[in-house]
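A single protein chain has been omitted from the complex, and every remaining protein chain is retained in its original position.
What follows is subunit A.
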Amino acid sequence: MSGPVKGGATVKARAELALNDEFLRKAVRFTTERLRNGKKKASEEHGNWEEWRERGRQIRLHTIAHLDYYLNLFVNNARANGVHVHFAETAEEAVKLTLDIAKHSGARSVVKSKSMVTEELHLNHALDSIGVEAIETDLGEYIIQLAGEMPSHIVIPAIHKNRYQIAELLSKEAGYELPPDTTALAGFVRKKLREKFLEADIGMTGCNFAIAETGSMVLFENEGNARMVSTVPKTQVTLMGMERIIPSWSDLEVMATLLPRSATGQKLTMYMSGITGPRRSGDADGPEEMHIIIVDNGRSLQLGDPEFQELLNCIRCGACLNACPVYRHIGGHAYGSTYSGPIGAVLTPSLNKNIAEWDDIANASSLCGACYEACPVKIPLHDMLVYLRRRKVESGHGNKLESIGMQGFASVMGSAKRMSGIVKLGKLGQKLVAKDGEIRLKLGPLKGWNTYRVTPSLPKEAFRDQWPTLESELRNELREMKPDMLERMKQVAERQKQGGGGGHHG
């Protein structure tokens, strides 16, 4: 599923490239900060954000739990609207279906609006291979298409590029020099794409939500290009992941509240189009023929898996990328796949059957939970990353050295005596390397750590060694407790016995 990837076979190697690219890091920091702040402001202004999130989560949980029913309902309604609906179990099947439609309609050119699933399928390459020109019409997608790159963000594909780099790319395309001015650059692209819209035989779109009750598809966008793509060409082909379904238009209200706010901090995108079938007599515009290709490509592997089913709840808003402190520093290409950031780190291995053999992508997280906190449908990505790591270890694909280390951990931490014994050994060992309470040695396991930090040395006595003395001192220091405090403690202790209490809120 991953395309040609620059910079090596592992996240670690690819991250190295990004970490040394100050332009990239600055561009990613700048835009993710803007999006993150926008989301914060928009969700606060809207109010009751936690309740909206929970409502969104429930809609997605319900839909995915009954996906067979809602898919069936959607397909029947879409067909009744005159849409040709196709199913693709694999990426290859989806590509073949698309190419067959292109060949059948004798298409020479395709205009595309932004779609992550077509990126996942590498459709542009496939179309190109049969001599059909595919043009991305979303500004960001157009830029990375010119650069020959994958999107580095789910919502902002060219987030890693600054306007000077973009001006250079577009100047090459124009054949004359364009100024690094956003309005001028967008103006050039608009003019260029207008010709393409008018020429195209097929308009290709993704799908943000598919409404089961009417067989409609909904697109959110800001540039108006998706509206052009879905109205001008004679044939429309829509590719959608099989999980894009929601039951009804009233559910869309919740999703329309969550998606734009989470993605870009907008109350609503500039355009939101609902499309129910091809052009009818009396319609001013719209395609004469409309196809929807419903793509599985590994999604059904998650169905019935209690640890990963919630992955199908994702609405592709990109909020987890903007919140992620790792993404902030390494950008999207380091993840090595179409989907990047925390969602990509989980989705990429999960969509592939070789879940346990995937490279170190699941290790590229400090498990800080910012992704979960940002997610509008509360997908526990930080937990899933741990489950991925466990599956890798338990299927025998763990790192050998780490595995030995963890055996040691279990043995040492399985008993307080053994732990104390090891710590005493450590105190002897550190005599050679510790100075003024610090270890600065850049060797062995300390190499990575001490490249950026110093390590504190072990103190003379551990807490447990001090305890006998401390315990008697504490007895002398003990004051009388205030009666109201004692009363509170008793009440809480009582609540705990009934299963309440404890410090867990999250």
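What we mean here is this: contacts are C-beta pairs under 8 Å (C-beta built on N, C-alpha and C of every residue); 3 or more make two chains touch, one makes a residue touch a chain; residues count from 1.
To be clear about the criterion, contacts and distances are computed from a predicted model.
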item	value
Protein name (UniProt record) of the chain left out of view, among "(Fe-S)-binding protein", "Germination protein GerLB", "Molybdopterin-dependent oxidoreductase" or "Peptidoglycan glycosyltransferase"	"(Fe-S)-binding protein"
Candidates A:H291, A:K378 or A:K392 - the one touching the absent chain	A:K392
Where the missing chain touches subunit A, by residue	11-12, 15-16, 19, 325-326, 328-330, 360, 363-370, 372-373, 383, 386, 388-394, 398, 402-403, 406-407, 409-416, 419, 423, 438, 445, 447-456, 458-459, 461-464, 466-467, 470-471, 474-475, 477-482, 484-486, 488-490, 492-493, 496, 499-506
